[in-house]
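The structure appears right after this line, and notes come after that.
The complex appears here without one of its protein chains, the remainder shown in place.
Now for chain A:
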Amino acid sequence: MPRLLVNDKCLKRNYSFLRRSFCNAGSGKSIKTWNSVVGLEIHAQIASDSKLFSAASTKFGKSANSCVSFFDCATPGTLPVLNKKCVEAGVITALALQCQINQISYFDRKHYFYADLPAGYQITQQRKPIAINGKLKFNVFTSVANKESYFKSSKLKQIQLEQDSGKTLNDESTKRSLIDLNRAGIPLMEFVFEPDLKDGEEAAALVKELILILQRLNTCSCKMDEGALRVDANVSINRPNEPLGVRTEIKNIGSVRGVASAINYEIKRQIDLCEKNIEIVNETRAWDVTSNKTISMRSKEDKQDYRFMPEPNLPPLHIHVDKELKNTHNLVDATILKTQMPEMPQETRNRLQTDYGLSKTHSIILVNEPILFDLFMYLITCNKNRSPYIVFKTIFHELLGLLYKNNQDNDYVLEIRDEFGKLIDFLQSEKINLMVFNNVLKELVKNPTISSKEMIEKNNWFQISDEEELKKICQTLLDENPHLVEQYKNGKKKLYKYFLGQIVKKTNDTANMKKVDQIMKKLLQ
């Protein structure tokens, strides 16, 4: 079996997420004298066809105000009708995050005036949300180079169901505000985490793990570029053994990389201020992607009173949670949903390690990329003889880089996965070597219709593994170069490499070099 070495350089190059997250790792001497405290509030759009309280479509990218029901634009007399699908999504997500499901939860009105909030209030769950007291355990990498990671657990205070607001677009040319209500009423789950993280890396790792879980559950697309997942971060600093400092809130961070960068920037900004004895003000800030800075949006001093009130048009939300009782009212049934839970990312990682012998790091990397994970599972299940190790390595060391280089979407792997599998089989059975493997793969990534077998045959790229034949080739080379053999035998050991190189050349890259090595050593004795 050919051995493919784990090459960290290769990992870094190919594995963009890790690279992105860790470029901002905060460092510097002053950090040691400060603690930083980070808490996250994450809004995830529930994957559903219709809105939380109306039948309007939730499709992304529709023309402005085309997905708006009478209820969504707060037409007088309309009433909210709770979407059962969204409740189910909330319950199954809560179960996956080890929450306690509230058998009865309530909806509340949160009042504020804004142009894209047509009713003048948002329907949310303030007093008693659908689920409380969960936790999320996730891996945090300390550095890519030494592949060290540690487990961290964050407490999830609550999950609440709520509706999204619309969107205001400011048209500078006409000095007008334009309102798009397509997003108004879109179902959201808000995750409120306790402030128990310490920096941007931990926060980014939490978000990444949450994304993986939600994608597994199919309860959120997690497409951050479509606003399907938005992160707010509360950040404060304090000296060890002193009370928590004044916190700032960074709103609507729109990428995992942004989470790490924004929080680390904010921690550093607060430390800089404190060291200059400037007071930190309680305010809301925005993460500006272009300048890589957080920018003050509004001070919390003119704090709004949201005048919360129970939503009178929605009865209490009952969830069936007791297995012993009959679900007579056809409630959303947590006991059934629990049995339908897919495997969670951490379970998958454990399985990859125990069943397939992957290392912890490799299992993390694999699970972090759902599409490549699916490819991996596909390849090893449709041919049980395939080595998980080789399959992993060829995906992450060879395929991934080529996909990036050729600007191919990861979805492209669906088109080439069968041919890719055949190619792996050639490699694993030593019919070809890694070099040939790469040459064929380069073509495959450009053109999904090629046959690797034909290409190998046409170019006569099959590996020469026949010992007799290899011996002949080696002997011929040595016979042609008697004086070099003599020099080698006289101690010029460097020439050994030259001999191997010549074999590569002579055989047009097809000799089984492991065997050549053994044969050559024998011949030169």
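A few comments on the model shown:
Basically, a contact is a pair of C-beta atoms (placed from the backbone, for glycine too) under 8 Å apart; a residue touches a chain by one contact, two chains touch by 3 or more; residues count from 1.
As a working rule, contacts and distances are computed from a predicted model.
Only one chain is not pictured, and the protein name UniProt records for it, out of "Large ribosomal subunit protein mL38", "Glutamyl-tRNA(Gln) amidotransferase subunit A, mitochondrial", "Multifunctional methyltransferase subunit TRM112" or "Jumonji domain-containing 5", is "Glutamyl-tRNA(Gln) amidotransferase subunit A, mitochondrial".
Touch with the chain omitted from the figure is made, among A:81, A:336, A:377 or A:455, by A:81.
When the omitted chain is restored, the residue from A:111, A:155 or A:251 that touches it is A:111.
When you scan A:169, A:281, A:295 or A:309 for touch with the missing chain, the hit is A:309.
Panel shows chain A; residues 70, 73-82, 109, 111, 113-115, 118-121, 177, 179, 305-309, 312-315 of it touch the chain omitted from the view.
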